[in-house]
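I have a structure here, written as structure tokens, and I will follow up with some questions on it.
Removed from the display is one protein chain of the complex; every other protein chain stays in position.
Just so it is clear, A, B and C label the chains in written order, and each chain counts residues from 1 on its own.
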């Protein structure tokens, strides 16, 4: 029996505490809703972590054992400590998977891995989103049809300031007239990164069966194949050619002979 | 007559001051050698900047007028201020071109734009490097043959921990047995980024005619087409569909009615 | 003064002859409308060619002098001779640019260069298309705003069975609910290929100022930088290592000694 994929669902967990409408949808936090759905897959071992916990629930030890981290944040990106962000980045580059959700496009960790602003257009107006599957043979699209719909979502519109995705799995249509690359895959170091757009806190998106399927697929896709810490080694030569004399005269530059090492 | 492309060649400028052999090759700093070569192109307006200058020679005003920045650093990456790095990143995302040279793979600005460690293998052993042109129709390869050689260089070998380049223009062969993607292109925001491997300070690489041709080509390739500051606007709807009623009951989630906005 | 970019606009030219409504929009053929618009750019030298001409107007000589070919076809793809298709493909691989329009997604030349079916969803229902600019700094997007609209077009919807574009410049929104990657760039050999979706014959799309701007931009983007015929040369070694003895015993495979060359 192969070992379970170890998953952490990280959530800011502020909106739920401050806003009754959001709490009504996610009584224990959206991380609990996402985690409960993922736990239906017996191959996954799922925990959660939130901003206000010590080290935001992401200690060195906990992250060392984490295969895939999901991240939801919105109004408190700046409160995430740089030390934890660097730790998460290092783990991704070693092989840990990362799934960034919705407003997490502006999280420190996503912007750090992308190198761009990650800006976009937006509008909160209870609009329908239709998520088209552009790559139906991609693992993240398994079990979905040609598209699925969310009756109410916050619009995100192009231009999404991201590096070109390695693969664009989903493109969304919004009733107000916009489009958006809503499912994007990259590799950073040995880690897989997946950005998935839906998930405005005021809508029950994470209760949606298709959304839950996407997250389950994405966790399996993002699970690490290797765990390789960073190295920048001096490496001895593998081949020997004829002996060399360092001779700048040969390349046309005059110099002070006694200075040459 | 179109306006000149405004170029800044940035250099740490420490090795030249501390090491006589390096000073013999680059008496005024390698930035001066690179700048002098670029100035032969009348379409370019070329200045330089070094680490020890106020704001590392890269004030807001100066960077605002800069079209393409070349960057060489090695032993003092940590001495570059985060404020200047953020400023350079912002300018790249707005449209400024960036050419990162040799040991600049570990510069703060390159790692920030890539999101990865940018590690590699290396060896200082006076070895021949043969730079093969993989994309001969790319603007950066203009005027080069199938390959060119540098008689002495520091080896860099794969695996180079970078995000997949949008285009790999050059792949190098080293006599000690390694290979390396030595000319790599990416876009970050509206800016073009080119990493070019050769340029160990103890060799006269920046005097080489082919290397100078590559840099001239790269400056023209990286020159901005737009200058677009970052925006993340709330955008009004362009289309109106039928009126909407926010109705969670419709999607199967019970809630406390008086809480709904 | 640099030489003009030599352009040929190729059109099947059947709908215009068979259908009065189409003829009303494009009295001399849609190729004439496109060519007239392109001729406003003094840097371009523009001709046309149509299916019924000898060799479809694309003789070896004519194609040898062509820098960029635009292609519109719909109901007669099978009538294009394989000899001409192979000739066009060879020229693209040598460096000639190719811009494929609308129903040209099913042309022999586009499918040959892509290697896929190039299938899609479609619907003729006089629907609005909004073309979003995803890469505003791309040369093909020069002079456009954030989006432009065509009041009436034929819908094309994902999944578009194409290889991943090197760059997706435009994504379209259709009022009937679909999305489509409507501006896609690839390189094939030394040639640039651009697929641009709009252009159903029953609508005046090629009279549209934004569409004409896109085609003008695309011609300049696709213009060749090199002209390199195909070669597969035996190449002598550039380096000599120690002498070799062909010795299969060394790698563990028994053989009949007298058979070894």
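Methods note: a residue touches a chain if its C-beta (ideal position, glycine included) is under 8 Å from a C-beta of that chain, and two chains touch if they have at least 3 such contacts.
Because the structure is a prediction, the values reported are computed rather than measured.
Peer 1: Could you tell me which displayed chains border the chain that was left out of the figure?
Peer 2: Displayed chains contacted by the hidden chain, ordered by label: A, B, C.
Peer 1: Determine which one of C:12, C:67, C:135 or C:178 touches the chain that has been left out.
Peer 2: Selected residue, touching the omitted chain: C:178.
Peer 1: For the full complex, which residue in A:27, A:65, A:139 or A:236 touches the chain that was left out?
Peer 2: That would be A:139, which touches the missing chain.
Peer 1: In the full complex, which bits of subunit B touch the chain not displayed? Write them out.
Peer 2: Where subunit B meets the chain not shown: residues 130, 132-136, 146, 157-160, 164, 167-168, 171-174, 177-179, 181, 239, 241.
Peer 1: Which subunit C residues would touch the chain omitted from the figure, given the whole complex?
Peer 2: Touching the chain left out of view, subunit C contributes residues 20-21, 23-25, 89, 93, 106, 112-117, 119-123, 125-128, 151-152, 155, 157, 161, 163-164, 166, 175-178, 186-189, 202, 204, 207-208, 230-241, 244, 246, 248, 250-253, 255-256, 259-261.
Peer 1: Provide the residue numbers of subunit A that touch the chain removed from this figure.
Peer 2: So the residues of subunit A touching the missing chain come out as 95, 130, 136-139, 142, 166, 175, 187, 190, 224-226, 228, 238-239.
Here, only the chains that are shown with their structure count from here on.
Peer 1: For the homomeric pair subunit A and subunit B, should the interface be classed as same or different, according to whether the shared residue numbers exceed half of all numbers used?
Peer 2: Same, since over half the interface numbering is common to both chains.
Peer 1: Quick one: subunit A and subunit C, Cα centre-to-centre, how many Å?
Peer 2: The separation of the two C-alpha centroids amounts to 35 Å.
Peer 1: Taking the mean of the CA coordinates per chain, how far is subunit B from subunit C in Å?
Peer 2: The mean C-alpha positions of subunit B and subunit C differ by 31 Å.
Peer 1: Between subunit A and subunit B, what is the separation of their C-alpha centroids in Å?
Peer 2: Averaging C-alpha atoms per chain gives centres 24 Å apart.
Peer 1: If you look at subunit B, which of its residues touch at least two other chains?
Peer 2: Residue numbers touching two or more other chains: 166, 175, 187, 238-239.
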